[in-house]
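Dropping the structure in here first, questions after.
Here the complex is missing one protein chain, while the rest keep their positions.
Think of it as A, B and C in the order they're written, each chain with its own count starting at 1.
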Amino acid sequence: MLKKRIPFLNLSEDEENRLKHQIFDIIFETNTRTGKLFNIILLLLILASVGLVMLESIPSINARYHKLLVVLEWILTTIFTIEYLLRIYCTKKHWKYIFSFYGIIDLLAILPFFIGLIYPGSKFLSSIRILRLLRVFRIFGLTQFTRGRNVLVIALVQSREKIIAFLSFVLLIVVVIGSIMYMVERNHPESGFTSIPISIYWAIVTLTTVGYGDVAPVTTLGQFLASVVMIIGYGIIAVPTGIVTMEMNKAAKDDIPKNTEVCPHCADDYHLDSSKYCKTCGYQLNPHHKK
Amino acid sequence: MLKKRIPFLNLSEDEENRLKHQIFDIIFETNTRTGKLFNIILLLLILASVGLVMLESIPSINARYHKLLVVLEWILTTIFTIEYLLRIYCTKKHWKYIFSFYGIIDLLAILPFFIGLIYPGSKFLSSIRILRLLRVFRIFGLTQFTRGRNVLVIALVQSREKIIAFLSFVLLIVVVIGSIMYMVERNHPESGFTSIPISIYWAIVTLTTVGYGDVAPVTTLGQFLASVVMIIGYGIIAVPTGIVTMEMNKAAKDDIPKNTEVCPHCADDYHLDSSKYCKTCGYQLNPHHKK
Amino acid sequence: MLKKRIPFLNLSEDEENRLKHQIFDIIFETNTRTGKLFNIILLLLILASVGLVMLESIPSINARYHKLLVVLEWILTTIFTIEYLLRIYCTKKHWKYIFSFYGIIDLLAILPFFIGLIYPGSKFLSSIRILRLLRVFRIFGLTQFTRGRNVLVIALVQSREKIIAFLSFVLLIVVVIGSIMYMVERNHPESGFTSIPISIYWAIVTLTTVGYGDVAPVTTLGQFLASVVMIIGYGIIAVPTGIVTMEMNKAAKDDIPKNTEVCPHCADDYHLDSSKYCKTCGYQLNPHHKK
Partner (left out) sequence: MLKKRIPFLNLSEDEENRLKHQIFDIIFETNTRTGKLFNIILLLLILASVGLVMLESIPSINARYHKLLVVLEWILTTIFTIEYLLRIYCTKKHWKYIFSFYGIIDLLAILPFFIGLIYPGSKFLSSIRILRLLRVFRIFGLTQFTRGRNVLVIALVQSREKIIAFLSFVLLIVVVIGSIMYMVERNHPESGFTSIPISIYWAIVTLTTVGYGDVAPVTTLGQFLASVVMIIGYGIIAVPTGIVTMEMNKAAKDDIPKNTEVCPHCADDYHLDSSKYCKTCGYQLNPHHKK
């Protein structure tokens, strides 16, 4: 345990543990006043930082305010980096947090900026930090909406078998359709069918009914086949809807836990209201954090 | 109560109350003959006025008939303004009407015209007055269709939690997709991915399967990622359908009130057939207005 | 009754009635061998004639085979005209047939050709005669498929209230969206928003997720609003699916009549298997025509 102490602070083990607990309460929980405040500020900083990245990508704005944007981005990323390190510090099982879903997102939120110092293009990936809002949403105990989301997530998870079966079927079919269309249209370069991969791209664009029109058949046979593909697509697009509707009906009937507590030891969540110990690591849960 | 009297009419309080009642019966109810007539004329005037605004927006027609269109618009807007003032006058709780759903629409229907005298462009917003048909539909006691609508409205209201959760999820995802696509395509200006906001616009156009084609990837990696986005979109588009179908099934089972009466005191509606007093303000309902 | 006899044939009333019955059995029923043969030939002639019209519309083919196509069209239309007159002749209540669903289609199938002699363009409407296949399908007693169709038709009829309510709501919303977008984009003619009607057209193209791309916003505000419209469209497109799914579930549970008999008096159909008299005109049904 001694190794985990911060070296330049002269704290006893007890004092340090108390410090860790206090930090944990502020940044992981929102039932305390300071925790609430922290998370509201965090929410605003995330939104501001995503806004910054977007503004930087607009040539006219970047040309005029380049320096200001860079400075602000440095400040925000520094804050997020300190916050990330504090999160590691105050959880008991560091690696568990680092490789948890939210831990990875917290890292992905700061990584593109540092990579961007070497490969400039990648800094635009910083807007991936908007995914951090997922935790803020959950932490604020918007149970109603979280619950709505849970029905969706459960429905999607329950239907993953059927969805994977469906997607693998779609993948097989677009390869076949793409190849046939390439054979039919390849002598008409103005149609845009310049290779089988492009034709497969067209097949996906058509089957999903997106239909950009950048690739479109020009021969009579090609247009006839495309019509057949679209008619088939009619039936195909109905399948995922059917799957999700069916599973959502089932999921809606089940009870969904709405506890927003987080284990102070391993940062695991979705505990039951009656839980006294973490279901994953057995650590005692803080009863004051219950809603 | 004295303040509410019209100053230039020498009416006793009783006479004025009777007048208010008569006006109320004509413009808020349709079970009386004059009320029916009034609302049919109103329906036609609204349609005519929306038609006028549309005609004015067509350059060739506006060039030829500009003066005629302007005069007709002045006449119709004057009528609607007088009607709006009368509606305020004859309801007992003026502010309640003004800030009610229909009160706001009645105001929005005349406001753009007056703003248009200063900022010419805004007059085209006048066609927003087509929303006034909502009240006409309801008032005509098209109970069958109103009922059909109610099932829809109830289904949508019931599913608002899930829909908000779904939309916030879609918003997070389009920001992430947009940023990644911008990084991939930003060196190919012919693709149209000129900034992250434009890329997010593309992501929404693609995920909703609208697919204009004004922005479309041109690199192989971009087209591959776009294909993945479309395949994901397949599953995503199924979600709102599943939600609405589920809620509609529930809503269809419930009984929906079909009474078209309006409280003469606070203009509240959706009373039960057996109601004798307004459920909102307690004012006695007129039994002759029941269907 | 004398007036209904064909003048240039010297037939007694009895003989003529027998003749009418024979014609009726051939062209309205398919349980007799000759009736079956007649309807198969009719099916082929309809398909051939629709093919002719299509070929004539293709400039390169029309240039080369114009005369042949015209001659063939004259022959086929003459046959359909004679058949139409025979159908009138052999049904007892002539006007009832003429104004029945199939009677109108039979007329629409030959009318465009004759109008086309005066206004050449309208002859292309001749391909509307493909709707005549509806009767052929039904008459062939493809009960399985007819039954499948019936579930659809009943589901659509049952949900007409909700669908009309939904469509009127969509119409109101596209007018409002179209007006707002016109105001935003009207100073950028390259966007294609040249008038409110065109903007409404764009709103419909977008809400239905068709998305041609011939009209597309170019301003940042316009693209933002378009994104909002598409996200709303997400929810809107779910509504008709929900309605139809719900009604189809109901319709599938009910029993659907699959009798293909036609009343020899008024050409009414969808009789029950146990029916002895026509449910519409009371005429005695022919027991030999039952399936």
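One rule holds in what follows: a residue touches a chain if its C-beta (ideal position, glycine included) is under 8 Å from a C-beta of that chain, and two chains touch if they have at least 3 such contacts.
All values reported here derive from a predicted model rather than from experimental measurement.
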* Structure fact -> Which of C:27, C:50 or C:76 touches the missing chain? It is C:50
* Asked: Please identify, in ascending order, the residues of chain A that touch the omitted chain?
  -> 161-166, 168-169, 172, 175-176, 178-180, 182-183, 186, 194-197, 206, 209-213, 216, 220, 223-224, 226-227, 230-231, 233-235, 237-239, 241-243, 245-246
* Write the list of chain C residues that the hidden chain touches. => 50, 53-54, 57-59, 121-122, 124-128, 130-131, 133-134, 137, 144-149, 151-152, 155-156, 163, 167, 170, 197-198, 200-201, 204-205, 208-214, 237, 240-241, 243-245, 247-249, 252
* **Touching residues on chain B - with respect to the absent chain** => 209-213, 241, 245
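The working rule: only the chains that are shown with their structure count from here on.
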* Could you give the separation in Å between the centres of chain A and chain B, each centre being the mean of its C-alpha atoms? => 34
* To do: Find every residue in chain A that makes contact with two or more other chains and list them.
  => 209-213, 241, 245
